[in-house]
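Got a structure here, written out as structure tokens. Questions coming.
For this view, one protein chain was removed and the others were kept in their places.
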Amino acid sequence: MFRHQKELQFEVKVERPDALLARQVQELLGGQFGEMSVMMQYLFQGFNCRGEEKYKDMLMDIGTEEIGHVEMLCNLISQLLDGISPAEQIEAAKDPMIAAILGGTNPQHLIVSGLGATPRDSNGVPWNSGYIVASGNLLADFRSNLHAESQGRLQVSRVYEMTTDESVRAVFRKMLARDRYHQYQWMAAISELEEKHGIVAPASFPPEAELEAQPHAYEFWNLSEGTQSSDGRWAKGAAQDGSGEFVYLEDPKALGQIPNPNLPHFSTHNDINE
Amino acid sequence: MFRHQKELQFEVKVERPDALLARQVQELLGGQFGEMSVMMQYLFQGFNCRGEEKYKDMLMDIGTEEIGHVEMLCNLISQLLDGISPAEQIEAAKDPMIAAILGGTNPQHLIVSGLGATPRDSNGVPWNSGYIVASGNLLADFRSNLHAESQGRLQVSRVYEMTTDESVRAVFRKMLARDRYHQYQWMAAISELEEKHGIVAPASFPPEAELEAQPHAYEFWNLSEGTQSSDGRWAKGAAQDGSGEFVYLEDPKALGQIPNPNLPHFSTHNDINE
Amino acid sequence: MFRHQKELQFEVKVERPDALLARQVQELLGGQFGEMSVMMQYLFQGFNCRGEEKYKDMLMDIGTEEIGHVEMLCNLISQLLDGISPAEQIEAAKDPMIAAILGGTNPQHLIVSGLGATPRDSNGVPWNSGYIVASGNLLADFRSNLHAESQGRLQVSRVYEMTTDESVRAVFRKMLARDRYHQYQWMAAISELEEKHGIVAPASFPPEAELEAQPHAYEFWNLSEGTQSSDGRWAKGAAQDGSGEFVYLEDPKALGQIPNPNLPHFSTHNDINE
Amino acid sequence: MFRHQKELQFEVKVERPDALLARQVQELLGGQFGEMSVMMQYLFQGFNCRGEEKYKDMLMDIGTEEIGHVEMLCNLISQLLDGISPAEQIEAAKDPMIAAILGGTNPQHLIVSGLGATPRDSNGVPWNSGYIVASGNLLADFRSNLHAESQGRLQVSRVYEMTTDESVRAVFRKMLARDRYHQYQWMAAISELEEKHGIVAPASFPPEAELEAQPHAYEFWNLSEGTQSSDGRWAKGAAQDGSGEFVYLEDPKALGQIPNPNLPHFSTHNDINE
Amino acid sequence: MFRHQKELQFEVKVERPDALLARQVQELLGGQFGEMSVMMQYLFQGFNCRGEEKYKDMLMDIGTEEIGHVEMLCNLISQLLDGISPAEQIEAAKDPMIAAILGGTNPQHLIVSGLGATPRDSNGVPWNSGYIVASGNLLADFRSNLHAESQGRLQVSRVYEMTTDESVRAVFRKMLARDRYHQYQWMAAISELEEKHGIVAPASFPPEAELEAQPHAYEFWNLSEGTQSSDGRWAKGAAQDGSGEFVYLEDPKALGQIPNPNLPHFSTHNDINE
Partner (left out) sequence: MFRHQKELQFEVKVERPDALLARQVQELLGGQFGEMSVMMQYLFQGFNCRGEEKYKDMLMDIGTEEIGHVEMLCNLISQLLDGISPAEQIEAAKDPMIAAILGGTNPQHLIVSGLGATPRDSNGVPWNSGYIVASGNLLADFRSNLHAESQGRLQVSRVYEMTTDESVRAVFRKMLARDRYHQYQWMAAISELEEKHGIVAPASFPPEAELEAQPHAYEFWNLSEGTQSSDGRWAKGAAQDGSGEFVYLEDPKALGQIPNPNLPHFSTHNDINE
């Protein structure tokens, strides 16, 4: 069960309303790697977690923090939209310059949400749960979490560069710091799991079952002309877990057959029989 | 530019048609972490790659390989659907047992694709590009790639356990081996980049700008009751890059204000202005 | 079966083309609460209606009217786009001011629809049937209808304020009047049903089955700190149907257990089994 | 900011695992009117709320409660999936009867989530934020909330009838009771607002602006043949706010023109210009 | 403006309820090529039509007919679901055979729509307007219409083969006949336009502008190994409009450069600038 307290996690202020920036910040809220994504991803991973008490607790800690980040960004967007109004649109229409600037804003901030944040990205695409993952395998999921914090921090840093509003930048600095910590956090958790189970996810697939296909677990297939790709750790030396040696296949041959599927039954109406 | 050769990368055979399995394999083809996702993700990262020739070449190698994996899975699904027909559905209706089994199959395999694979997941949801990422930042993206290969291999291993068809399992063993190699590959590339730029993505955000928010980059906020989460590397010791010391905030306090947004202008028709 | 007559339900005129307004009007056509939504919602409720002849007839009346509203808005958008052309875009590019204004328009109006309306919202997101509902329970659905007309009228009134085109405003006045009537209409229908079956939907769930959970049907759980929420009719007095007394739980206690799910079988490859 | 406590709001138990029921319960979690929808809807309405302290507090109370309902349903689904495994699928394949029953389950519960709940509906369609609304106008939004609780309670009562698992039914009884309370709650809040501002949303659109279109605010247009729809409160008597008298237009005439849009410029390549 | 008459266009009867078939018929209603698609496609093409009165009238004729087809299919699905109930689900649970068969049905027919049709496909995916097109160019759009009627008729014929219910088959025969007529209709309209403007869409792109790229308008690029594709009319002879001669490039050479994009500015945080 959850409880809410009135104060935001960090202070959220803006120097001046800025409807263009409000649109851009929507990406950090409702985009593929926005706060809604990490909030829902961590909560579902936590709710579904089986058998690892400390990881479940950690997931609930950070998932709960992220609900508060969604709250902060909604508040930030509200402040950036403050004072905008349909009537102002009409005034603006008289000054082509202002009209032009308003052209870059999100019409749904006025028509749909009445100056509030929307659960959508910077182009107005609704958030959907196809963005998130909770697979039940902690190593696989923590790699997703590290990735999500990387993209999230990258996007915040880009929007940071797009504004000179020092109050907004102060909010972003808090988010950048948290996203940095969360990268440390997932790296640490990943290291723990890799030490315990090995570095390949999932760990439990029986190696003996893989035997016959074993060589393919160490081959780089060079399928784009040029061999610049041979200049990397992945192309030579032992696999990181010492289980084999990498091989660079400079001119790999296809090993399969030419497909030749059967003709379908008349009643499929594919019209290709006879 | 691309070229196609007739042979599949690996041999694809099935022992017997199995429409239920065909539905399950769709997840590996058109699901969130199916082959369509890695194919499109690597191709877009490669197409958009700037300035790092060897990484671009590597991305094109693996992206091109993945087009062939989509091809293999389409062929596998076709073979699993071989011989199914609407007329068989009618026959099946006479035997409630068979009718019942057919109830678990994907109706679109007959009605929409005429015994072919569909670009959708195991529940028939269309693949969409909201599943993939190409951010321009290689470290952030390679972490996504490592994650995608982890989820992909996990899903293949689960479907592997769901069938006893040894020919299908042989195909999956090849895929498991490749997904293992691709995990090694992205780990190696990530290590290279982390050594060069540091472990936090993005690397280029100026540390001095983060100064004021600095402490928050090392704090674990315990927002779910219970302190099991304190038992982990993320809660104590130095950050992995040595830039600070982790702090476990057992009872963190909110640092922000209580939000108090302004009343909107009359013309928004929010009806809350007095 | 349906028939079409050539005249629009109401006259649709514009004083001057306005591609920015055309984009905004798309929200009223293809947005979450646009005319496509009410059209499809009423038609599906009507098509699926069982056993209540007068409600079915009423649903078909209003559903049929709404097809005509979609027609009117398509025509309005066409007129607002009249005379726009790719060639004009090039001319505009020479005048940065005009170019800037065009920046706020919907590129699909030129590239995709050739100066026609699109079945999408003001940000270009396709309409989808996840916006609508037809549950088979009339009270539940009529509450949705009242809600849809409220949101629809709100959005029209906001776009009304965003233009000074008196001809467009005249069209909107007709829509505002119809949306007002439709609110009256659904309120009347809701009252009829509530008098007949009671105010809680669905009415038919057996009260005795609910007995053990009965107290929870009257409790307000105060889970956000502060007790401002106690100042409302929902926090005190009898339930509107007289079936119980409201209770304000100022400091509610969780009544459930701490979840402790079992470890999964090895073959799920969750890697958390010892 | 939010905090999480370990206990669930209500006790969640199942008598026996039931993967078919697990699939059905997904509708109540991630469907159009599932708990994810009310959770996100109330949170966004609360985050964006301007100027009405008691409503904002109430929205945060109920929004916070709903996060806990998502938690409860995730836990319920985990228990219903308990003990399912890929290996069991293989065993099942040997018994056509069990295989058939498994055909009705959600393959993603094994392949994607590893026995956890997914943020999707009973057919595996991802939840998306196009399901929810936060318009800034409280009356319009509260009508949506009343509607959502009506649909939600309807769906729970239907799934209740589909199982005989008394432990699961006990969970549903709690949810039914809460959904009943929440209907009372929104009715009470709606009444307060209607008394204050009037029953038509939005209240603030100036009546004088509507004058010319005024008659249309009281007309029922009979556009489906048959006049059964005349037998209702909406077809006769005064409007509920006394502002006019309803008129039943038995044979309504179209009042608009026949549309006749201009030919487009050559450069649109519509190919219809002479 | 539209009007509705009570009778269906054709008689719709079923011999016996069949919830599995109800699910399959959803593809014909709310799938990519279902009746909702042609209805909305023709209506939008008609609403947006400029300058060609007879085509606009024809589009409105057929678009209006298709609304009635949606109505027919909704009615068909209702009849197929007749008598299904949650209580029956419980009874079924006692007989594993029936339970198994019910496993193949659409859970939303009970939980969401209460025995009504849903605006979704056979796997429960919501219809969306990304399925349809109205480009303003009649030739391009009529080719889409011919295509849609081809896919639609193909799908009806497949579902026809999947049932032995003679009453349902009689409904499908009407639909097959209408889909046949509609193919004739679009072929006729396409021929008219091709005679008038030429066979390449759009017709109005100035040939002289294409001059430099002219040769590429007649080349077949053989990019998949093997030359079976040379055995077709497209590989030899004059173009159908006599404007050039086809050339089969058996071993085509890439004509472009190796891409070499610039390094991005520091502030994009791509971390690849040195």
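Lettered A, B, C, D and E in written order, each chain numbered from 1.
Here is the rule we use: a residue touches a chain if its C-beta (ideal position, glycine included) is under 8 Å from a C-beta of that chain, and two chains touch if they have at least 3 such contacts.
All of these numbers come straight from a predicted model, not from anything done at the bench.
Enquirer: Relative to the complete complex, which of the depicted chains are touched by the chain excluded from display?
Expert: Hidden chain, whole complex, touched shown chains: A, B, C, D, E.
Enquirer: Write down which of A:Met1, A:Ala100 or A:Ile132 is the residue touching the left-out chain.
Expert: A:Ala100
Enquirer: Pick out which of A:Ala87, A:Ala170, A:Ala203 or A:Ala254 touches the chain that's been left out of the picture.
Expert: A:Ala254
Enquirer: Considering the whole complex, which of B:Leu20, B:Val38 or B:Cys74 touches the chain not shown?
Expert: Here the residue in touch with the unshown chain is B:Cys74.
Enquirer: If the hidden chain were put back, which of B:Pro17, B:Pro96 or B:Gly116 would touch it?
Expert: Going through B:Pro17, B:Pro96 or B:Gly116 one by one, B:Gly116 is the residue touching the chain not shown.
Enquirer: For the chain that got dropped from the picture, name the residues of subunit B it touches.
Expert: Here the touching residues of subunit B are 1-5, 7-9, 30, 36, 40, 43-44, 47-48, 50, 60-61, 63-65, 67-68, 70-71, 74-75, 78, 112-120, 126-130, 132, 134-137.
Enquirer: Touching the hidden chain in the full complex, which residues of subunit C are there? Just list them.
Expert: 1-6, 50-52, 85-87, 89-90, 93, 96-97, 99-108, 110-112, 114, 120, 123-126, 135-139, 193, 197, 201-205
Enquirer: Of the residues in subunit E, which ones touch the absent chain?
Expert: Contacting residues on subunit E, toward the hidden partner: 5-12, 32-33, 46, 53-54, 56-58, 60-65, 68, 72, 75, 78-79, 82-88, 110, 114-115, 125, 128, 130-131, 133, 135, 137, 139-140, 143-144, 146-147, 150-151, 153-154, 157, 160, 170, 173-174, 176-178, 180-181, 183-185, 187-189, 191-192, 199-202, 204-205, 209-210, 212-224, 226-229, 231-234, 239-240, 246, 254-259, 261-262, 264-270.
Throughout what follows, only the chains that are shown with their structure count from here on.
Enquirer: Spelling it out: a chain qualifies if it touches subunit B and also touches subunit D; which chains qualify?
Expert: Under the touch definition, subunit B and subunit D have A, C, E as mutual neighbours.
Enquirer: Averaging each chain's C-alpha atoms to get its centre, pick out the one most distant from subunit C.
Expert: B
Enquirer: Any idea whether B-C or A-C has more C-beta pairs in contact?
Expert: A-C
Enquirer: Roughly how far is subunit C from subunit D, centre to centre by C-alpha average, rounded to an integer in Å?
Expert: Here the centre of subunit D sits 10 Å away from the centre of subunit C.
Enquirer: What parts of subunit A, by residue number, touch at least two of the other chains?
Expert: 1-9, 50, 60-61, 63-65, 68, 75, 78, 85-87, 110, 112, 114-115, 120, 125-126, 128, 130, 135-137, 139, 154, 157, 201-202, 204-205, 267-269
Enquirer: Can you tell me, using the touch rule above, whether these chains form a line, ring, star, complete graph or other shape?
Expert: It is complete, because no pair of chains fails to touch.
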